[in-house]
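The complex is shown incomplete by one protein chain, all other protein chains being positioned as in the whole.
For reference, chains read A, B, C and D in written order, and residue numbers begin at 1 within each chain.
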Amino acid sequence: MEVRDVRKTYHLPRGQTLKAVDGISLSVMPGEVLGLVGESGCGKSTLGRCLLRLTDVSSGQILFEGQDITHLSERALRPLRQQMQMVFQDSYASLNPRRRIGDLLAEPLKVHPGPDGRKRSRATIAARLHELMDLVSLPAAALDRYAHEFSGGQRQRINIARALALSPRLVVADEPVSALDVSVQAQIVNLFADLQARLGLTYVFVAHDLAVVRQISTRVAVMYLGAVVELGETDAVLHRPAHPYSAALTAAVPRPVVGAVRAAPLGGDIPSPVARPAGCRFHTRCPFVQGRCRTEEPALRRIGPSHSVACHFPLAEG
Amino acid sequence: MVMALLRRLGQTVFVLFGISALVFLVFFATPGADPTARIAGRNASPQTMEKVRQEYGFDRPLPVQYATMMKKLFITQDLASYVDRGELVVPEIARAAPVTVSLVCGAALIWVVLSIAMGTIAAAMKGTWIDRGLMMLGLIGISMPVFWLGQVANLITQSRYHDTWLFSWVPGLGYVPLTENPWGWFKALVIPWIVLAVMFIGIYSRVLRADLVALSGEDFMRTARAKGLSPTRILLRHGLRTSMVTFVSLFGLDFAQLVGGGALLTEVVFGLPGVGRLTYQALTNLDLPLIMATVMYSAVFVVLANAVVDILYLFLDPRVRDAR
Amino acid sequence: QVAPTTAPEPHSAAPPSNAHTGGTLRLAAQNSGGTLDPQVSYISLIKELETPVYDGLLAFPKFAGSTAQPVIANLAEAVPQPEDGGRTYRITLRPNLHFSNGQVVNVEDVAASFRRLFKVGSPTAGPYYSHIVGAEACLHAPAHCTLAGGIETDSATRTITFHLTQPDAEFLDRLAWFHAAILPASTPPHDTGNTAPPGTGPYRVTRYDPATGMVLERNPYFREWAHDAQPAGYVDAIQVTFGLDPEGEVTAIENGQYDWMYEDVPLDRLGEVGSRYAGQVQIYTLLLYYYAPLNVRIPPFNSLKARQALNYAINRHAMVIYHGGAAVATPLCQLLPQGAPGYAPSCAYTKGASPAHPLPQWQAPDLEEARKLMRESGTAGQKVTIIAPLEGRYAAMAMELRSTLASLGYEASVRSMTQTVQFPYVQNSDNHVQLALTGWNADYPSASTFLQTLFACASFRPHSDNSPNMSAFCKPDIDALMNKASAAALSSPTESMQRWAEADRALMTQAPAVPLVQIKRVSLLSKRTRNAIVTLNDEILLSQLQVR
Amino acid sequence: MTAEAPPPPGPWRQAMRGLARNRAAMAALAVLVLITLSCVLAPLYARDIAGTDPFTSNVAGSITLDGHEVDIMQPNDNPLHLGLSPVGPTGHAAYLLGADSQGRDVAARMLYGGRNSLLISSCAAVLCLILAAAAGIAAGFFGGLVDAVLSRLMDIMWAVPVYLFAISLSIVTVSQGLKLGPFVVEADSLLIPIVIIALVYVPYAARPIRGRVLALRQAEFVTAARCLGVPRWRIVLFDILPNVTTTLVVLGPLLMALSLLAESALSFLSIGVQAPAASWGTIIQDGEGLIYTRPMVAIAPGLAIVLVVLALNILGDGLRDALDVRDAARRSS
Partner (left out) sequence: MPAETAPPMTAPLLDVQDLCVSFPSRGRMIPIVEHVSFTLGERDILGLVGESGSGKSVTAMALMGLIDSPGVQITGSALFRGQELVGMPQKQLRRLRGREIAMIFQDPMTAFTPVYTIGWQIDEQIRAHERLSRKQARARTVELLAEMGVPDPARTADRYPHQLSGGLRQRAMIAMALSCNPSLLIADEPTTALDVTVQAQILDLIRSLRSTYGSSVLLITHDMGVVAETCDTTLVLYSGRVAEAGPTEALFAHPGHPYTAALLASIPPLDGPRPHRLPAIAGAPPSPLERPAGCAFAPRCTYVHDTCLPAPPPPLVPTGYDPLAAPQDDATAQVSAAAPSTQPVQFAACVLPAEGTPLPPRLTYSELSAGDEADATGFPPSSFAAGEPH
């Protein structure tokens, strides 16, 4: 999957515009896990939705396996839906509270033809449902129940099962563990890892918890105010961040170790995405800000074999 | 701001046009609605009918008739009734409006005060018998057809117990202009006020209570309690003040509908010559000019009230203020 | 029936100036009556209120009693004699008459008033005044109406001469009719609406607001010229308030807040009024009855037997009950009401009677005869829709009719609409109304208004909303009979009366309608009101009421 | 689906259980059932118990009470012999509540009238909900032009007071009947008030539904369904509709209460149910003319309306509380 200079602008009342995604280009390699981190409101979910064409992009191109899907109609997109799926953050809201889990899971199987191009029979659907429940370690009895009868972790498993029902190759996971307790979060993160190993999936894994991202992803993209400011191998980005924002982000994470020293936190708040600062979008909070940053917007540029950063004065070179 | 105003204006014009065109078409699609014979009079000769038809333009194409009527209604304001020859409808409405406004304003005052009191007390005493009793009273108020309540009120105050000291002050049905005799105005309207208000007291107190109870689970109410404020202050300054946003929007619409003629049943039962009754009479007589005028009047009121509610929102809810 | 509480005042030229003069009369009416223009308004409230405001050349007597039938001179010095076989009438205008604006009334005003009738499109311009020479032209081109050759005036001799195209037996009545009020020549040639043009009567309208009320005050230029025709008024002012419903009006009069109500006392208040306020009640006959026209051109009532069956079957006693009992209403089974010229009691459809052998009074329904006729007609099982006005008493009568029709074997239903809509609706033949329920009252006492207007061939106008012959009835022989009766009026009134009665019976033999009930008005006055004089034509004379 | 194992309580069943625990709502339901039942049995009462015909005018008739022959319309005892009054409440089976001005048995008419009132109000409520759901879902889900057109239409309808709107439509249709192409509705058909009342309350019901659908359209589970490639119609049918149904169910009794009031108002103005059929509104109207002499004729149907509307409101409240499963579920997990 590849996106080229994708932009998404929301039009607010009073003629204001909000650039939720502001010119992002990146590609996702088959079999890799691309972590997407950034603070709340920086456009992670929007980007994730754009990838799957759940929102129409304002400009740019989205390519899936070389095919341009940017302007495909909903109908034309339908066969491709089998290839790419999404898991949402709010495990409760993403399950219809008025339908049984079995119905929910069977829905994609009913609307899409089977591998033989024909409608799936009841029996194959039932068999597939049991398979899926096995895959996410839920008892088959769960199929007859409603979403509200499950705990958050279990619901997230159901969401994952639904996303996997059509055996997609790409799964966009939009903060799938943020709403979970740590003890459950670990189970789900493990499940994601297991599934990837077993089924050879490709993930775009959105999270705001760096530790989780680090645990699961091979590459990380750090977003700030609608743009990717740093992109590279997970460990490179988290341990040798080149962008001051990435550095601040890693430093700010509280660690469950007593006496861990933490750098002084960043000052100030994230500017409103409606009034994005001119020049480098991070200059208002950057501790190393220089004159050039205020006027000239840095482009994402390579600083290593697989490491790019959007900063005039990167902290580290590839 | 100017844009918003223009948009509002455009919307208003659109709604008015829509309604008037609809009324006009429905009228002419109704068999037996041809007003010629009624204008000409009983047993009028065919020639007289012809004269009337020409004079009133009933022989012209409908769009022309529509345009003429709109011109007469809005520009020259000399549109005359089809039933009472020569009666101009615009001044007729202008005369009826004060009656309706008197009725509705008084009732509104009663229902606002009482419903706020009832709703707040019930919310404060949530779960007690007082709460349940008040809410039940509200429900009963909602359940009584206003025309029936009005009749029963008339039966009691005008006939059955008119001779007792309790109701001997009640004047006969009808309206007394405020400018003529304020005390008489008050006496004539006080029972209609109450009757009209009863249902709204029920609705508003229930809505308010539900709102306040829902709000009491809100974080900011918890914050207020954590601040150590007194329950009264929390309920009034934080709860009630926030509920006012819903309350006002509800009130604005109901008030407008009533002033626009929605109090028709009350007006009919109490013989108040207000806009509602006028509209009702116009409708029963299929008096198109009057129907048109009253419907336009009420539409203008409702649209206007919507605008006023929106403006009030700005005062009441700073969030809305910024969203514009 | 008419029971004036005091005897009419003796003739006197001076305005009454005794203890009973002065004060304000307070009247109540539910609704206003629209335009005040006396030549346009066809609303009886306005007629009632404007009777002491306007005058015609002639007038209906302003006193009660059996002698009060023919018209008498009003602005005219004398009732004219027909000349030229009834084609010419010569009238001399009284001298020293003034309009309420001080202008002197002259013959030109009279001629102008008649022209104005056509110019403003008076509802009766066609039916009442089209026999005047030139009237046809006026009807066709009202704006250029001259009535040339129709009305000649001579201001020197103060005479006005009317020329008719053909004799009109009721021409004198029509000169007395409200629309023939004499107005200043300068009155604008259009409906004056809410302003009343100057009149000649003892009062003038000083304020009128259709929503709230009306005030009449004394006309300063009025000098009584003929007490019988237009007596001077007692009260100084008459104040009318609109807006109360009849229930409220009754209460208010009982409590002394008003002196008179225009509307009838509602049915459920009759008992209370009759027992506690009996002394304040006036009951008087009206030339008003309710009937159900049967459309003789469409099934099932194109069958004479079906029409007769219904006439036999209807329970007129029930109809009386719906109007408040025998004191208020009388069963009616003929087409001329009691009090109308030519009225001769006759009931063809009652137990023990037949068209050939009518009884003088209705006794009871004759269901057996009705069923027999039904069988013969072969119309049982057909659908009949009664078109009735929405208003209360009509609704009850319509229900009774429906029950009767059902008992005769029809599939009957009632469709109600408001009276203003229903009245033109049932007249239009395009609406195919089988059976309507309606009432008819005379503008002035005459037989023709009941028989000719309602059942003559000429008054059936197909596809028109104004076609008072709702039965679509047309029998040339009966038409001829009615014409003869009408023509005889000029030469021999008694013969005319007989012929009308004959026509009445002939019509009822054909049964183009079901006459139901004739009613009386029950009027309530306040305790302080005196001297209620009820006339056949003008009901209670407001100018004669006195207040303490 | 499968009917095996312990049947998992669905959200509906849970709600019903919740409702069953609500004593007030159950009492209201019982009242409604009782009233409906007695109205359904109206012919039985009229024929076998009271022995009267509530549809035929009977002013000239008489009945036997305690062995005395009594005129139904009794002459008033006054010197002028003015007016007659129908028999008042007799306390016997026949004319239990007295007669109306046409000599008909008010008690029997109340039962028949109740049938019409309940029938009209329930049908109107259902029809209104169907229309409102269609309009609300179309406007909320498809947005854009559909929403604009529907919303403007609603604006127009909103701009006229509800009762005025209903009265205008009634006056036009009651005198003429309705002719919609091949469909002809007779003027005295009950369909007319049903359609009119349903129509005038559409904006009232469509607004919350549209709001709900707008929220649902943004709901993550709808996005999820779209992501799965589920066609729109399936989303509307399986994802939107079931979630709107709670709103509909809660609106149902309230709308029925409103419809009942509207029906009685129209009938009171003689433009609802057409005679000789009765409804509580027409009986009140009949009673209006007797209010000074026989107030029971107007009071009894009024009380019936109050009772039913009250019960419907209580039931509606109960349903609202019971159907809040979603929030309840949130709280407990």
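Simple rule for what comes next: a residue touches a chain if its C-beta (ideal position, glycine included) is under 8 Å from a C-beta of that chain, and two chains touch if they have at least 3 such contacts.
In this text, all values refer to a predicted model and were calculated from it rather than measured experimentally.
Contact with the chain that does not appear here is found for just one residue of B:Val2, B:Ile75 or B:Ala226, B:Ala226.
Only one of A:Gln16, A:Asn190 or A:Thr295 touches the absent chain when the whole complex is considered: A:Asn190.
One of A:Val33, A:Ala236 or A:Leu249 touches the chain omitted from the figure, and that residue is A:Leu249. Residues touching the missing chain, restricted to chain A, are 39-40, 137-139, 141-142, 145, 149-154, 181-187, 189-191, 193-194, 208, 210-212, 214-215, 235, 238-239, 248-250, 252-260, 262, 265-267, 269-270, 272 (touch as defined at the top).
In the full complex, chain B touches the hidden chain at residues 127, 218-220, 222-231, 233, 237-238, 241-242, 245, 316-319, 322.
Convention: only the chains that are shown with their structure count from here on.
Relative to the centroid of every protein C-alpha atom shown, the closest chain centre, again from C-alpha atoms, is found for B. Centre-to-centre, using mean CA coordinates, chain A is 89 Å away from chain C. With centres defined as mean CA coordinates, chain C is found 40 Å away from chain B. Between chain A and chain B the centroid-to-centroid distance comes to 54 Å (mean Cα coordinates, whole Å). Contact with two or more other chains is made by residues 31-32, 154, 159, 284, 286 of chain B.
For chain C, the set of residues touching two or more other chains reads 247, 390, 417-418, 421-422, 425. Residues 11, 14-15, 18-19, 22-23, 26-27, 30-32, 139-140, 142-149, 151-152, 154-155, 159-160, 257-258, 260-262, 264-265, 268, 276, 279-280, 283-284, 286, 291, 295, 298-299, 302-303 of chain B are the ones that touch chain D when the two sit in their complex.
Listed in rising order, the residues of chain D touching chain C in the complex are 56-57, 59-60, 73, 75-85, 101-102, 171, 174-175, 177, 186-188, 270-271, 274-276, 289-294.
By the touch criterion stated above, chain D contacts chain A in their complex at residues 1-2, 5, 8, 10-11, 219-221, 223-232, 234, 238-239, 242-243, 245, 325-326, 329-330, 333.
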